[in-house]
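Before I ask anything, here is the structure I am working with.
Note that one protein chain is taken out, while the other chains of the complex remain in position.
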């Protein structure tokens, strides 16, 4: 199968959906990104394609009417995307870093997420908000958060956190076709990661978890960038300690594929959740509470949560490396969940 | 002991702290609330004192320099409160309804909550944001949320949800004296509730849970307005079913008094959490996860969560009544936690 | 400005319908028959009606917490509105929305809004749809004087301007945001002057005079339809009731009350049409009677309607649940 980066997989998903459906538009700061209109149009110069180059080239193919640079007015343009979605377009709006949600959350959760319910089902908001998450980039306290827990908390929103290029492509296409507002979280440290991506029309339905590695002794739920670390840790403990780990990637946090997650724990009797969001009132506590309330009797050991700490993301590299769960700490969490002692 | 309403207890706490410390100021929409300055000053007319009358009379005592009406610019004035807190004032800013957090969250969590950490400990932000929460008022989808889970998620914020007039008074005074940003959540259905309030200098420290009723068979953690319903339900099941319920009110959600909560569960071996916030990634899942990860071996039955559903708050009275956990449903959750069958 | 008889009657009928509806709501509310709280539009009828006289169902509007008048003028069914205020399943939003969230997208009414300034971006979005899909409609954003201090309005006006969208911003300056006078909360002499900050025309108009409003609205809406971009209209008026029904009104002086109650948009209209012999008193009386029974019928309809059922609590959050 061909290899694509996470970045290119997303770019392709956007491109395919824009070709298929003329009501799909892309908007955000610098998503086209050329100095003057003349600069881009006709002349064929490279567009910036967003600060990470994810939307590069779209403006050349689809033109400025469908690839809209915006001022730094997140409430304004994300709210506009909502208004546009309610009246006939299918916008894909980019919130450059999820950390900026605080300047536009009202539009997202009081308008986008609620219109349908408050209007008694007589509206739909087929909107996707793509946004960048995650630590590891030395981007410091206001550009490194994850916070999908906050959006998952909100009724009316759907939340997707892909972990591989193939999932990103398939899930984004599903998100664009979905009639509800979907927040699509892209980890900045994944953009350059390559992976096999099918060349076909695969759409990965929202709300379906994926078992990234089968196992029967402990369920390791991992989200986003943590999935690859979880797989590495699982392999390590399998080799060193002979522990058979099942790595489950929920992919969609809302709606959550509860049955796949519960089924795995009912099989393995042990649970580790590894997550990069802050710990309080988070998806990690959500998943542990799901298992504790629905499958307590299956648990042989206390579930383990390995998350980012209750702290702002520090800039200093050694501190940031401590902030993010590491392969080694995941491996140790698995051992603890198995009741093994950890040598430090 | 004298009786005060929740509203008056808060008013008194503000008044006492403003008398004690001239750097304490109050700001928010209509917190003074007189048409023209002349209207209030000197003439002694009644001030609106905020939409719920909580700050009534403060402007008469402290003047407009310390009781500031604001335009409808939540980012602007709450951000200003943060800037003022970092430079020498101790502002108490009002966010009229918590539902409006989306228009000003950036200032709250990217500025207020993070300045200290990002500046390496060289700043402090002694700010209180008072805000109104809760359903039951027929205030519909954009004026009835609770969402303290979102703020509790955020490192750098402290979150307080008082359930009685006495707690409100004591905790607000502690919040104002605290050097960190505190979000103080006032349930709108509690304002008219009366309760005994000491006449003295009681300050209730943040981070201390309160056992509202002792018991040894099941721990019922309840938050905010749910506490009184929990107490009523506890009494009902005690009388009807002979179940001895311990009702624990965390009061402060961040920092959380983990030890009091865990101690209670280690004693009772059973847990019910009743909460009015939406269920996903919430304080309810947070508390269950705390117990599941720290005290699993003590649990005799699966913990129960009784929360608002994953839904927007509906306007229609019968629907809203279904939305909010009721005394009867709490009683049934207790029975389920005890392994009793529920007859419907 | 020439307004034909049909339009004149339409204007009168709509203003009267709004007034009668609102007075009835005030009465029902005072009698404890309506749940929650309501913000009444009475006194501002000329604004919504003068604007909406130019619009059809393909045009969009966004509204505010004070939305009944906009809904009525945009053609939302009055039975459905009244049932919504009672929280009944026959309501415009099946009872789930209430006063602050009445909407009817089929009529181009994108909803009242509980968030001050919340409608601005939505109106820009509707304008974006119209322009992107090459439709001929226009999108009108109603907002209050208080809302003009909200960042969303700044962002919305800038966006509509740089994208040359068919949007008309209508600031209903009723002199107060809750209890706060606009002379306190706004740093500008006329809110209309802020149009200059977005390179769009701005005009101040008497909010009691439906003809004056009809006139300036016509220009702004034509401009929008012709692809020349957005405009800002400030209509200066007054709300007759409190901020919400039951508001003690301590912030208004007796002089305030007296001064403003002499400016009634319906009286202003009547005087003008009678003077110019465009409509007769008799004609208007007939309208009044018809409207009165329409509103009475709406109350009966609402009261006789059932509440939503238990299962409605958890529907309509998503289109698809997985």
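Order of writing sets the chain letters: A, B and C. Residues in each chain are counted from 1.
The definition used in the following text is that a contact is a pair of C-beta atoms (placed from the backbone, for glycine too) under 8 Å apart; a residue touches a chain by one contact, two chains touch by 3 or more.
All values reported here derive from a predicted model rather than from experimental measurement.
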**Report entry** Residue of A:168, A:312 or A:331 touching the missing chain in the full complex
**Finding:** A:312
Query raised in the report: Looking at A:203, A:232 or A:322, which residue reaches the missing chain?
Result: A:322
Report summary line: Touching the hidden chain, out of B:31, B:95, B:118 or B:324, is B:118
Report task. By the contact definition given up top, give the residues of subunit A that touch the hidden chain. Result -> 29-30, 33-37, 39, 45-48, 51, 69-73, 75-76, 99-100, 103, 137-143, 309-312, 314-319, 322-323
Query raised in the report: What is the set of subunit B residues that contact the non-displayed chain in the whole complex?
Result: 23, 25, 65-66, 68, 70-71, 73, 75-89, 91, 106-107, 110-111, 115-124, 155-156, 158, 178-180, 205-207, 255
Requested in this report: Spell out the interface residues on subunit C facing the chain that's missing from view.
Outcome: 149-155, 157-158, 161-162, 184-189, 193-194, 196-200
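The rule we apply is simple: only the chains that are shown with their structure count from here on.
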**Report entry** Remotest chain, subunit C as reference, centres from CA atoms
**Finding:** A
Query raised in the report: With chain centres defined as C-alpha means, what is the inter-centre distance between subunit B and subunit C in Å?
Result: 35
Query raised in the report: Counting in whole Å, what is the centre-to-centre distance of subunit A and subunit B, each centre being its mean C-alpha position?
Result: 31
Query - Touching two or more other chains - residue numbers and ranges from subunit B - result: 75, 99-100, 103, 140-142, 309-312, 314-315
Query - Shared-contact residues (touching 2 or more other chains) in subunit C - result: 91, 93-97, 101, 113-115, 151-152, 317
